[in-house]
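For this depiction, one protein chain was excluded, whereas all remaining protein chains were kept in their positions.
What follows is chain A.
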Amino acid sequence: MARKLRADAPRVVTANRLLDGVVVYRTAAGTWSPHLARALVVGSDPAVEALLAVCERDVAGCEVVGLDVIEVRPDALAARGDGPRAITQREAIRATGPTIALPVDRPVTRPASLP
């Protein structure tokens, strides 16, 4: 859902890959990664606007859809050194997938009585 972002908050740009809908994040190398930890973090409105302008080219180029800017957790950046982490539950789920065990298509026993 749309969420008001603080002007000085650390932020990353995210989108979905057009071809398969996979969640991706803009990296410092100018690529799109499915890993939030590899996202480029920007911290000011002008920097965000500039990054979005660049990312729009990939929207026009049919690489990604649904550009969005999300806040990330700053303490994770400094203290853990393992890249940004999502703040909201929604973005955490986007970043790491459903929180439930997905059904596994195990073989089922077919009764011998069936033709």
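What we mean here is this: a residue touches a chain if its C-beta (ideal position, glycine included) is under 8 Å from a C-beta of that chain, and two chains touch if they have at least 3 such contacts; residues count from 1.
In this section, contacts and distances are computed from a predicted model.
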UniProt lists the protein of the undisplayed chain, choosing from "Tricarboxylate transport protein TctC", "3-isopropylmalate dehydratase small subunit", "Sulfite reductase (NADPH) hemoprotein beta-component" or "ABC transporter permease", as "Sulfite reductase (NADPH) hemoprotein beta-component"
Contacts from chain A to the absent chain lie at residues 1, 16, 18-23, 59-62, 65-66, 87-90, 93-94, 97-111, 113-115
